[in-house]
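Omission of a single protein chain aside, the complex is shown with its protein chains in their original locations.
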Amino acid sequence: MFGSKISDTTTLILFVIVVALIPLLAAPLGAGYPALMQFFAIFGILAIGFNILFGLTGYLSFGHAAFLGVGSYSAVWMFKLLSMNVIPALILSILIAGVFALIIGFVSLRRSGIYFSILTLAFAQMSYKLAYSVLTPITNGETGLQLALDDPRILDSARTSGQLPTPNLFGLDMNATRVVDVLGLEVQLNFGYFFSAAFLVLAFWIAMRIFRSPFGLMLKAVKTNQNRLNYTGVNTRPYTLAAFVISGMYAGLAGGLLACMDPLAGAERMVWTASGEIVLMTILGGAGTLLGPIIGATVIKFAEAKLSKFNEGVVHGWFDFLPDGLADVLTWVVAKFVGDGWHLTLGLVFMLVVTFLPGGLVEGARRIGGYLGRRGQKEDLEQLGSNVQGGKTTAAE
Amino acid sequence: MGILEVQNVNKRFGGLQALDDVNLNVEENTVHAIIGPNGAGKSTLLNCFVGRLTPDTGTVMFDGQSLIGRKPHEINQMGVSRVFQTPEIFTDLTILENVMIPSFAKRDGAFKLSPFAAVKAESAIRDHAEDMLGQVGMLEKRHMVASAMSRGDKRRLEMAMCLAQSPKLLLLDEPTAGMARADTNATIDLLKQIADSRPITFVVIEHDMHVVFSLADRISVLAQGHVIVEDHPSNIKGNPKVREAYLGDAHE
Amino acid sequence: MSKSNFSRRGVLKTGAAFGGVLAAPTFFTSAANAFTNAPGASSVTFGFNVPQSGAYADEGADELRAYQLAVKHLNGEGDGGMLNTFSSRALDGTGILGRKVEYVTGDTQTKSDAARASARSMIEQDGAIMITGGSSSGVAVAVQGLCQEAGVIFMAGLTHSNDTTGKDKKANGFRHFFNAYMSAAALAPVLSANYGNDRKAYHLTADYTWGWTQEESIAAATENLGWETINKVRTPLGAGDFSQYITPILNSGADTLILNHYGNDMVNSLTQAVQFGLRDRQVNGKDFQIVVPLYSRLMAQGAGENVKGIFGSTNWHWSLQDEASQAFVRAFGQEYGFPPSQAAHTCYVQTLLYADAVQRGGDFNPCAVAEALEGFEFDGMGNGPTLYRAADHQCFKDVLVVKGKDNPSNQFDLLEVVDVTPADQVTYAPDHPMFAGGELGECNPGA
Partner (left out) sequence: MGDIVLQILNGLDKGSAYALIALGLTLIFGTLGVVNFAHGALFMLGAFVTVTFTNLLSFERVTLSETETTAWGSPLEIREPVLQAWFGDFGLWLIDYSVLVSILVAIPIMFIIGVVMERGLIKHFYSRPHAEQILVTFGLAIVLQEIVRTFYGANSISQSAPDALRGMMDFGVVLGFEPGMVPYPTWRFVYFFFAVVVIGGVFAFLQFTTFGMVVRAGMADRETVGLLGIDIDKRFTFMFGLAATVAGLAGVMYTPILSPNYQLGMDFLVLSFIVVVVGGMGSLPGAVAAGFLLGILQSFASMNEVKEIIPGIDQIIIYLVAVIILLTRPRGLLGRAGVMED
């Protein structure tokens, strides 16, 4: 996958296998529980979508989280009004996010560079601020939009139990989990994860097709030299707008899926730092590469879930074998970087990656691959040349 | 009736009259050179042909249609291609991809949403692009990333990109600027060969008189935004007006 | 630690739908349990979900300290704290039902999303049987909803909105902390006694759900006194500089400013209101006054000397002299070197109350716990006699009215208790309009 010659079909098959085995692979790392695995898949979709815009066209949107939020709100409203079936919810999520992206993109794409970034940021912040305050009748503000027992849900037959219904796919509940024992390891097989993972594979496949299509080629050309493209008879605006809308629909899908896994939509989903997190995921993994954004999303969600849980007690446990004084000192130091200090680690790792590995983790893997097997490398790089622009730091301008 | 007809074009930037009542008539399938001292308005004029600038007054007709108010991509789709002074190419893409993009633009128009087509499957486009690269002698390098090329190669690539669209009119903005003499001669040969091998009209802006007189069928001399002479090359050399315009700038 | 399924219906359907396909002969499903995350024989795991980053991180850190202390006391370490004063004697320092108490922690980031993700990880991965914590109402409501769906008990931390046990109440969720209505009801008599019944009030309100319930409650209570409400102005959360909201007060004819703010908003708006000389003004022949309905010692620290003489309410304060409060302050102070905050207190108490309910009911099943908590009357937890009302899972107890201290003796000694409004004065009917609109539903034991 990294720097070796593998056809797209093989990549896709390997990808499907890895995605299917995640519950098994993540379990020993303590990450094999439904909520986190669902995040891997959903934020993977989000990052793939963001990469179609940023990785291909180079337009850095700092407001992408707004589409995620819009998708979630749409889905929850569908659950409240129509049915707990996830299909109508997801369709509406994608559509509404697409419409939002069309409007915001149409306006924002009149500018480029940092002006574009600021415009998207401004739109997203307006959405967030309004959702938090005056739009509370629609968004339920700070608390977030939730299901209630007395929601109409006109398509579902009334449930008599005093419990809230669960989002489902024609009766298959998203939170249905089967625990199996594999060689002493508890592996949680969660339907919601496999459902999201199916969308991840679909999203990956579509992104791959886009990367390899003339449309994708035009998007890459937009990133490299928009001026030349104009004088080559190409109207770049529809291309960037199409990329923006596709990317927004990906985010809408991700937002919808988040709501399917956990039927709540909160305004914080749209705040600008959430958009920043999407950028972080993409860059960390490797912008402009196919797999990078998914890897970045997985790493960040994993770190967020695990690092923040290491409280001082846990850390002290690691150093118990050491003499008391030393253990205390080490605990004090390490605890600054985990638990409530995990943001510090995130910031540091991020600076290191941007400084030394601007192509992200994928470039790192490629470099390691380069050390391991130098033969044939040059040819591969040429082959991959057009797929790794994100990894290049010296784009002539 | 010329393929490109410019009538009474004026363009003013603040206090500067950049173009002053410019008239120009470019015959089809000729090489028409526009020369003039620095600041004469050559680039401004060229930008009025491609939609980057809009003249304040006057008309620019291409193939019987007005170019005024059209966007660059629309003008290109009408059959006008442009080579820049500093090569404008897609540095992050491979050379082959660079040449395929104009072919796609020619075939698909200004915009086509085709996310599920595969570039790989477009053998006609690729063959055409490879053909063009062959014509400029760059076929072997087609898998190289464009940013890794020499400046001369970049210019030849840009030429191939323009040719891939089989333009009716090719605008060249100082195609040999900054080149060594040997490269310049090679470029002249290449342009001659292109002009001879197909129906195409060149409008060349050039400082290098060697290039101009090797190529041009007709020459317009621009000075202070005004066309002072338009004539056959043999008549230009001795023209006193031209000498006057170039005075103090004579070694150009 | 035993794992089980999120939902009962889920298991059945999974078995039919794809379990059969995926379950190879070597796989064994774990034994079915009666409820989510049934603990093993030796230990039981709690999930402490507190803000560790963001504006409420310090409050979260204090909550976490209290939780750790509670776990110690439950396991028989330390001096036992309020276990010695608690009216229920079921807990004896040997854990809960013979099981040692363990805990996992998570970061809510004061965001509903992150809080739910963190809670899910504690339930799904760490097998937490009870989730507790939180420092804002949005988070509390969101996590309470999640716990209801997952079938675990949620013991709310610091959450003051009426909605938590009002329109968003849930059968699996319990709140010990007081709420906006109680703050208002407790403050009203004190305001009347000190500032009279002829006041013109101007409200600055944080523009989100907690702010709105606080504003609604205090406006209703003061209007009952005969006060006139001049204006209610909503301010954006995290506005920082409130000057543009404060200057219109100067010439509005109002003589009292009510700040329905919490956290940094409260620190900044109060500081700036004082800077704008509001407290030095004379309006309608009266001294201008500022009221902060919900006080917190941690925030009072941020506002510095600006809090002096300003009335507000609080759930508990470390300077209380009853035996229970002193026992808790002693235990906490000896452990950490400073007194606990009200957030720490409510979290500590909630943990003990949960443990006690399990012990008394003899079962970890959330429905059994809920049953043991509903209608439970207790004392010796620092708030006097208290009732966990069955109808909405809200605790009813005395409310402290406090005032910024004029001469603090140290950096923790910022508030003085001026009055204790008895529980019956702050009690309301479960169907009170400010709390109407939601249903408790039925307790959900999960699997």
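Which chain is which? They are A, B and C, in the order written, and residues in each are numbered from 1.
One rule holds in what follows: a contact is a pair of C-beta atoms (placed from the backbone, for glycine too) under 8 Å apart; a residue touches a chain by one contact, two chains touch by 3 or more.
These numbers come from a predicted model, not from an experiment.
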item	value
Visible chains in contact with the missing one	A, C
Residue among A:87, A:134 or A:185 touching the omitted chain	A:134
Absent-chain contact - pick from C:118, C:256 or C:319	C:319
Hidden-chain contact residue, picked from the options C:46, C:174 or C:245	C:245
Options A:6, A:118 or A:149, residue touching the unrepresented chain	A:118
Residues of subunit A in contact with the chain not shown	54, 58, 60, 107, 110-115, 117-119, 121-123, 125-126, 129-130, 132-135, 272-273, 276, 279-280, 283, 336, 341, 343-344, 346-348, 350-351, 354-355, 358, 393-395, 397
Hidden partner chain, residues of subunit C it touches	53-59, 61, 207, 231, 233-236, 238, 240-241, 243-245, 247-248, 250-251, 264, 267-268, 271-272, 275-277, 280-281, 298-299, 301-306, 318-319, 326, 329-334, 337, 339, 410
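The rule we apply is simple: only the chains that are shown with their structure count from here on.
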item	value
Nearest-to-centre chain - CA centroid comparison	A
Distance-maximising chain from subunit B - centres being C-alpha averages	C
Chain pair, A-B or A-C, that carries the greater number of C-beta contacts	A-C
Averaged-CA centre spacing for the pair subunit C and subunit B, given as whole angstrom	73
Centroid distance [mean C-alpha coordinates] between subunit C and subunit A, Å	33
Complex interface listing, subunit B residues touching subunit A	50, 71-73, 76-77, 81-82, 84, 88-94, 97, 100-102, 104-106, 108-120, 122, 143-145, 147, 161, 165
Residues on subunit C engaged by subunit A in the complex (per definition of touch)	3-7, 9-11, 13-15, 17-19, 22-23, 26-30, 52-53, 57, 60-61, 64, 68, 104-107, 111-114, 116-118, 120-121, 124-125, 136-138, 141-142, 145-146, 148-149, 163, 168, 171, 207-210, 234, 236-237, 438-439, 441-442, 444
Subunit A residues touching subunit C - in the complex, by the definition given at the top	30-36, 39, 129, 132-134, 136, 140-144, 146-150, 161-164, 166, 171-173, 175-183, 186, 188-189, 191, 194, 258, 262, 264, 266, 268-269, 305, 308-309, 311, 313, 339-340, 342-343
